[in-house]
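I'd like to ask you about the structure that follows.
Only one protein chain is missing; all other protein chains are in place.
Moving on, here comes chain A:
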Amino acid sequence: MKETFYEYVQKRGISRKDFLKFCTAITAMMGLDASLTPKVVEALETKERIPVIYKHFQECTGCSESFIRTAHPVVADLILDMISLDYHDTLMAAAGHQAREAAHMTKEKYKGGYILACEGSIPLADGGIHSMVDGKTQLELFREYEKDCMAIIAYGSCAAFGNVQAAHPNPTQATPIYKLTNKPVINVPGCPPIAEVMAGVITHILTFGIPELDIRKRPKVFYRHRIHDNCQRRPFFDAGMFVESFDDEGAKLGWCLYKMGCKGPVTYNSCANMKWNEGTCWPVESGNPCLGCSEDNFWDFGPMFTTLAQVPGTNIIYNPDKVGAAVVGAAAAGVAVHAAATVVVEKMKKDKDTTTSVADQQNKGVSK
């Protein structure tokens, strides 16, 4: 019988009380109701540490950097105690054939029982020669580990959607993971994803199994809401009060960044509610417009600092300059925007999981 997570932490001298505290904390972190805590406890008491093989494909290692920033659970606990991170290019001690062997041993020992975490896309142009390890293409290496894994986590927008190297004209034919496999894939987009979201997905699998996914294979628990719907600048959007230039009076008072190019209205991510780096801040709060980094193809949305022309989810195209005029002039414009936004929210509520097509709609209008 293999050691369970609880047995493991017990050996480390962690008290029952601390273990329960930990369970409560991760339940909250996963956005679950406190009444589910006993389920978390039960899962951790009966489940062993899951082996994780974490592979780097076409990437910048930003996701791994984010991964090691997780505060809940504490990063060392995650890497050493909660999972068995048996292969990770950026962290593992062994190199070369010893490193490859480590992954191989896990694969053999835990057939059907390990998680394959992928960071980066896979290039398919010219037979895949644009990214190779050990003289093999990334596709060949992916196939080796995909076959026997329990599930695949596609960390970051590269693995989930192709991301920056897949932006027009996609010179290496960078391809997202889900297009290359029939295995269950959990997409965790973001460039990079929030650390606690990355850890949260693993914790979720550890405790409850694979989380419920939307049609883009994203865990609903972290990607259910638009940035725009949880944004603290939202009252200013509704009131038609917009920043017109970084550093103007509105910028200092925290008005809406829509006219500075904010993609919050078309972006599904946890930034506005979880914030970044232990809840310190997030792009829009800091005064920087959302770039939409968790959306498919966001690099081709058009110039970043230019206003979205269309209210997402509707066919209403409105002129943000008119909305801006509401600040000095007729308050009615602000009301109109509010009404439009409410329509959007209603629509979002109705077909939550099809809202991702908004991004596609947006992309169609992009010139390149």
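Throughout what follows, a residue touches a chain if its C-beta (ideal position, glycine included) is under 8 Å from a C-beta of that chain, and two chains touch if they have at least 3 such contacts; residues count from 1.
Note that in this section contacts and distances are computed from a predicted model.
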Which of "U32 family peptidase", "Hydrogenase", "Tripartite tricarboxylate transporter permease" or "Glycerol-3-phosphate dehydrogenase" matches, in UniProt, the chain that is not displayed: "Hydrogenase"
Which residue of A:C63, A:C118, A:I186 or A:V221 touches the chain not shown here: A:C63
Per the touch definition above, residue among A:L36, A:A71, A:A151 or A:L213 touching the missing chain: A:A71
Which of A:L44, A:L124, A:A195 or A:V266 contacts the chain that the document leaves out: A:A195
Candidates A:T27, A:T137 or A:T267 - the one touching the absent chain: A:T137
Contacts of chain A with the absent chain, listed as residue ranges: 3, 8, 11-13, 49, 51, 56, 58-66, 68-71, 74-76, 79-81, 83-86, 88-102, 105, 123, 126-127, 129-137, 140, 163-165, 167-172, 174, 191-192, 195, 245-247, 251-254, 260, 271, 276-278, 280-289, 291, 293, 299, 303-306, 368
